[in-house]
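Let's look at chain A:
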Amino acid sequence: MILVDIFTMAAVGAGMFFFLAGTVGLLRFPDTLSRLHALTKADNLGFGFIVLGLLPQSPDVLSGLKLVVVWLLVQLAAATAGQLIAQFVGLERRRDPAA
Partner candidate 1 sequence: MIDFLYGAAALLLLLTGLGLARMMWGPAPADRMMAAQLLGTGGGAIALLIATASGITAIIDIALVLALLAAFAAVALTLGEPGTKQPDGQANP
Partner candidate 2 sequence: MIGTATVYGLCASGLVAIGLYGLVLHPTPLRKVIAFNLLGSGTFVLFGVAARRGGAAGFLADPVPQAMVITGIVVAFASTALAVALLLRLQETGASSIETTPPEQQDNGAS
Partner candidate 3 sequence: MMPAGYATSEGGALLVIAVMLPIVGMIAIFALGLRRAERIAFIILPGGLLIALAIAAEVARTGAAVTYVLGGWQPPLGIALQADGLSATLMVLTALILCAVGLFARGTFSTPPDMSEARRPMVFWTLMLGLWSALNTVFLGQDLFNLFVALEFLTFSAVPLVCLDGRRETVQAALRYLLFALIGSVFYLLGAALLYGAYGTLDMAGLRLQAHYNPATSVALGLMIVGLMAKAALFPLHLWLPPAHAGAPAAASAVLSALVVKAPFFLILRLWFDVAPQPGNQLAAQMLAWLGIFSIVFCSIIALRQVRLKLMIAYSTVAQIGYLFLVFPLVMASDAPSAWQSIGWTGGVLQLVSHALAKASMFLAAGLIAEALGHDRIDNLNGAVTAVPISVAAFGLAGLSLMGLPPSGGFVAKLMLLTAATETANWWIVAAILVGGILAASYVFRVLGRAMAAPKIGFKTLAHIPLHRELAVLGLAISAVVLGFVPLQPFAFLGIGRVGLP
């Protein structure tokens, strides 16, 4: 039981670390695309670790299953959103090269 809790703490802690990294990247990186890159990566890993940490704590199979689905959906969303935002940045640049 204690072992499980330690695992959860470690994984959630790792997740928090990646979220921290993502936020720092979002705030500190100099241009939009690198910020985007940092954010997507860190976000994904952070979310993944948190889900991983919470899985052993889930009270029933359905909840665990939902956790996994949430994680998959976040993966998909992050990948798509990352691409769309990157595309959008390119589009804005083309329209207004000064920006």
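The rule is simple: a residue touches a chain if its C-beta (ideal position, glycine included) is under 8 Å from a C-beta of that chain, and two chains touch if they have at least 3 such contacts; residues count from 1.
Keep in mind how these were chosen: all candidates are chains of the complex that A comes from, given by their letters.
Being a predicted model, the structure only gives us computed values, none of them experimental.
Here chain A is displayed by itself, and among the listed chains 1, 2 or 3 from the same complex, it touches 1.
Chain A makes touch with candidate 1 in their complex at residues 5, 8-9, 12-13, 15-16, 19-20, 22-23, 26-27, 32, 35-36, 39, 43, 46-47, 50-51, 54, 57-60, 62-63, 66-67, 69-71, 73-74, 76-78, 80-81, 84-85, 87-89, 91-92, 95, 99.
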